[in-house]
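Only a single protein chain was left out; the remaining protein chains are all shown in position.
Our next item is chain A:
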């Protein structure tokens, strides 16, 4: 399923998420089961299936990592079940440093300062990766597509770090 087609977008990474949200709501109005509450069982079942597709499409296009993965899969590069890992040693070193920083949060005296600092550096690094990704996805060459796949893998690492950080922050607040 090409979700860009469903939402009437051209398959580019740089989409207007406000327009996406508008179209999502319009699509929901057209297919949601509540619009078919008095219809035949058959029509209602179809409506549940279509709405599920619309929901999945929206989640895919809304999230930058999943959107990039979707573009790559439309170009024949499937990242969802792959076992390839990132080989960039500088990146991996940086990851290790951040992991250690996460572990040190609990022992520090000013938790929130370190947490905020980490949030900022994560955001800055993600921005850097996203810029590369945007350029590589828009070029259309196969070589760039493979490079883009590498940025997506790195962004996934970053998403895990971010989750870890929020979990730690949460635990400290409770």
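Note that in this section a residue touches a chain if its C-beta (ideal position, glycine included) is under 8 Å from a C-beta of that chain, and two chains touch if they have at least 3 such contacts; residues count from 1.
Following the convention adopted for this analysis, contacts and distances are computed from a predicted model.
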Absent chain [UniProt protein name; select from "PadR family transcriptional regulator", "ABC transporter permease", "Chaperone protein HscA homolog" or "proton-translocating NAD(P)(+) transhydrogenase"]: "Chaperone protein HscA homolog"
Full-complex contact with the absent chain, from A:47, A:136 or A:151: A:47
Touching residues on chain A - with respect to the absent chain: 8-10, 12, 15-16, 19, 21, 23, 25-35, 37-43, 46-53, 55-56, 58-59, 166, 170, 173-174
